[in-house]
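So the structure is just underneath, and the comments pick up after that.
With one protein chain removed, the remaining protein chains of the complex are shown where they sit.
As written, the chains take the letters A, B and C, and residue 1 is the first residue of each chain.
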Amino acid sequence: MSAKPEVGIGIVGYGLMGRAHAYGYAVAPRVRDLPCAPRLLVISGRDEGAVAQAAGRYGVEEWTTDWREIVERPDVDIVDVCTPPGTHAEIVEAAAAAGKAVLCEKPLAVDYASAAAAAKAAADAGTPNAIGFNYRRLPALALMKQLVDEGHVGEVLLWRAVWLSDEFLDPEIPFDWRFERAMGASSIADLGAHLIDLALWMVGEIAEVAAQSETFTRERSRRTVDVDEASSVLARFAGGARGVFELARVCARRPCDFFVEVNGTAGTLRFDYPSLNELWYGDAHDDATLYGLRRIRAEHPTHPYAADWWPIGQGIGYGTTFVNQAADHLERWPDGPWQPDLAQGARVQLVCDAMERAAAQRRWVTVEEPA
Amino acid sequence: MSAKPEVGIGIVGYGLMGRAHAYGYAVAPRVRDLPCAPRLLVISGRDEGAVAQAAGRYGVEEWTTDWREIVERPDVDIVDVCTPPGTHAEIVEAAAAAGKAVLCEKPLAVDYASAAAAAKAAADAGTPNAIGFNYRRLPALALMKQLVDEGHVGEVLLWRAVWLSDEFLDPEIPFDWRFERAMGASSIADLGAHLIDLALWMVGEIAEVAAQSETFTRERSRRTVDVDEASSVLARFAGGARGVFELARVCARRPCDFFVEVNGTAGTLRFDYPSLNELWYGDAHDDATLYGLRRIRAEHPTHPYAADWWPIGQGIGYGTTFVNQAADHLERWPDGPWQPDLAQGARVQLVCDAMERAAAQRRWVTVEEPA
Amino acid sequence: MSAKPEVGIGIVGYGLMGRAHAYGYAVAPRVRDLPCAPRLLVISGRDEGAVAQAAGRYGVEEWTTDWREIVERPDVDIVDVCTPPGTHAEIVEAAAAAGKAVLCEKPLAVDYASAAAAAKAAADAGTPNAIGFNYRRLPALALMKQLVDEGHVGEVLLWRAVWLSDEFLDPEIPFDWRFERAMGASSIADLGAHLIDLALWMVGEIAEVAAQSETFTRERSRRTVDVDEASSVLARFAGGARGVFELARVCARRPCDFFVEVNGTAGTLRFDYPSLNELWYGDAHDDATLYGLRRIRAEHPTHPYAADWWPIGQGIGYGTTFVNQAADHLERWPDGPWQPDLAQGARVQLVCDAMERAAAQRRWVTVEEPA
Partner (left out) sequence: MSAKPEVGIGIVGYGLMGRAHAYGYAVAPRVRDLPCAPRLLVISGRDEGAVAQAAGRYGVEEWTTDWREIVERPDVDIVDVCTPPGTHAEIVEAAAAAGKAVLCEKPLAVDYASAAAAAKAAADAGTPNAIGFNYRRLPALALMKQLVDEGHVGEVLLWRAVWLSDEFLDPEIPFDWRFERAMGASSIADLGAHLIDLALWMVGEIAEVAAQSETFTRERSRRTVDVDEASSVLARFAGGARGVFELARVCARRPCDFFVEVNGTAGTLRFDYPSLNELWYGDAHDDATLYGLRRIRAEHPTHPYAADWWPIGQGIGYGTTFVNQAADHLERWPDGPWQPDLAQGARVQLVCDAMERAAAQRRWVTVEEPA
């Protein structure tokens, strides 16, 4: 086995994202030949019993109930932030101040101002930093981006992105941080951030938005729910394309069904998450006898990430996105840069803020940095 | 064969809709036992050669270049209006004044005022009148309505309806009436009217809308295109549900791909036109082991219209909607009422107008009759 | 309207096929400009009340309880045979003897000998004759044949064809002629004949077969069921390709789900009946970046039959196959030839017989005419 330099990882937060990120670091060296060896040193959480159990289950050497210990440990090289969004900015800033590289889950913060501050802190630190838009590392979506960049759809005219889940449908679900805006929760930020990132990545800047939001169950566990359960958004891109976003958590028997589609002057590309190894493509100019969309199996050896994984047709899953993310970051260790960075996290947050404002104020809102 | 009373049909307009309606009358008696025998007496159009050929091809006995002749013929019982929308209101009003029953293609007129006037004229005449929302007669959509009404989705929370085609993608397509707003053309009215009708039918009144519209090719054949090629709309229903509509004609390799989905407190229903004999249903409360949507084959003998057609699994197509429409109307001859009537056509136009205004004025617009 | 020469049609049998054929003749002139005008003169059946009602519903002028009257009527030009298979040969032969053109539903007869005799009688009469393999007239399958002929799959290596229904699953379904081999019933002949015809049409002669058959419910209404409820067959084509056929009527919640797939040296083509307006195609040699099958929308104006029907994306259904069949025959009236002819019906029956013998004798059987 290799005697590669070790990179110490500290994970702040032991929920689903903490688990997924730990999984990513553990598996990355098994699928790609990396220049360094990640070592899961420590994980933190406020519940002592739970974090101890998580450490064991996720394969992390130690645990703590104080995230500041992670930031202060000299052997921690990368601070990986997986707590609820309302806590991100403070942790990112502390980690940056300590000279750590930072990976932060999305959304970066509760609003653009704090997101921008966190991104600036990380940039100023000069260490690699990244935001956890893991779906960019899904092979089919990475292929979609590649095909857009190569001109397969021509000039983009339309974009639509929809995310449907049923996680909030039942009014009996008790209150937790996901229903509390002050914690950074909102469907626009939680689900929407992924779709906005994909839109900015593939189509370019969003110039202005109009939106509506609704909360159907306004009280849970006798506490007020102040986040949107469903939002829909109209968007004008700076380049002239038009877009639609929809985010909804009250869609029965839709567990996590998101799709994105782009229509351009030369073609159409469409991705449906329930068929996550496929990408649909229609070329406006090919033989009319074969008119239609083709279902690309996004696992060909020539496709993004395919060489790390399995023979074509076998399929990868959600976990792969975290493995690819960890591998991409570790491959660029220690110099970076990492992509997408926290500045992109802030850019996405700027759009989220505009969407929220547009919904609240019932008007078109320009996406622009506050004066 | 029966000696059923004859019903004289006069069709105004010989384009695709004229053909489809003639097909509907011709086939209806072959699939349903009707109380009367439709007779295709006459069809009109301005191009003498073309209308003569169409008469032969569609099985219409006579033709004329003057639609007023149709309205004036005593043997014509039903005037079926299939011309471009800008001409509808005048023809409907003339037919109503002559005491004819009227079926008018959608959209009913170029704006709400003329649509409402036409609908009123027809109502005042006291004869049956209808608007051509043929997709209501698609078995799968009729089943969707039935399941909504029976409570299978519970209280409706969300509605989405999208119509994608590529018919305007090529900038070299020459100018014709479809690019001219004064003729009643617009994607909101042409494509959207169907989806708005389905929304009003299944969910109820729309209270307000915000919208955006875009025209990517603004000139064809050196004439200005003043209709929207793509529009997207946010909607709030009077009952509290939220909705999204999207209409686009610049989507490569999407010939006519529309879908509608409704999410309610108890379930989800989804219809995709490319699989027009299927309806997807998810029951929020059924056995979690079987979690998912089921693909209902909307051709069971217990389903709407199924008894008129083929054994389950064989499938029907687009033409069936026109046959079912004609059969439903003839079955209620001569007393009516027909559904949906021209008043519904006007209600849909009211929503279209609000959408257009919302896009033009960049603001939320209340759907309400002008003072 | 045209004063086209009339062609008198007499339909023997008023069941589903009688209805479908009547529908075909009634609608054909509405979708294609034909050189003649079909007239539905007479329909026959043994149950007086039922046939009278059917005549009215199907739009046939007269009815009779004696099919010989149809054959003997001078104004009947085409005898269309829609009775159970066990009666076909006699009727075909009588019609041929009377100098009538004949269209006979599949399977042509109860065995090859009688099928061949019937085909010969029709050929000797010199009038047009055809067997009712209506699915050849489904646009997507006609396109599949065209693409095979044009070399899109190269040399054929493999063929598979499966037909699944649930029509015999319930053991309580009472006995009728479909359970009686002497009436010409069998899954191999009833369902299989279509698939065998498609195989011979697209791939070529079948040289030998092995097979198994099973009857799960061996008694209904206290009568012995002596037909197969499910059969599966291995086939070697004369050209070297290998094939599989499966026919089954005990597949829960599969109403009529058949598919055919051909794999060749240059590509794959696949058709699924539940998506009857689509054809899947994979080109072995196109750009690996786009690896996959494409879903062709088999309704492009350049596709078979498309010009007669609706704009691309709107879809046709089962009835269309009978309309296209009638139109193809009437278009070649009175000289013919019609395709596929009764000789093809006999060829298919030869294969059916071989399959049945292979199942009964538990051995490979060569497909060859009896010495």
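Here is the rule we use: a contact is a pair of C-beta atoms (placed from the backbone, for glycine too) under 8 Å apart; a residue touches a chain by one contact, two chains touch by 3 or more.
This structure is a prediction, so every number in the text was calculated from the model and none was measured.
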Among A:Gly154, A:Gly204 or A:Gly319, residue touching the chain not depicted: A:Gly319
Which residue of A:Tyr14, A:Tyr58, A:Trp201 or A:Phe245 touches the chain not shown here: A:Tyr58
Residue touching the undisplayed chain, where the options are C:Tyr23, C:Tyr291 or C:Trp338: C:Tyr291
Residues in chain A touching the chain absent from view: 1-2, 16, 20, 22-23, 26-27, 29-31, 33, 55-61, 165, 254-257, 273-278, 297, 299, 309-320
Chain not shown, touching residues in chain B: 147, 278, 281, 288-297, 300, 302-303, 312
Residues from chain C at the interface with the omitted partner, ascending: 153, 157-158, 160, 162, 164, 166, 169-170, 210-212, 214, 216, 230, 232-234, 236, 240, 242-244, 246, 248, 250-255, 263-268, 282-284, 291-293, 362-364
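As a working rule, only the chains that are shown with their structure count from here on.
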Topology of the chain contact graph, where touching chains are joined (line, ring, star, complete, other): complete
Whole-Å gap separating chain A and chain B, where each centre is the average of the chain's CA atoms: 41
Distance from the mean Cα position of chain C to that of chain A, given in whole angstrom: 54
Whole-Å separation of chain centres (CA-atom averages), chain B against chain C: 35
Where chain C touches two or more other chains at once, by residue number: 278, 297, 312
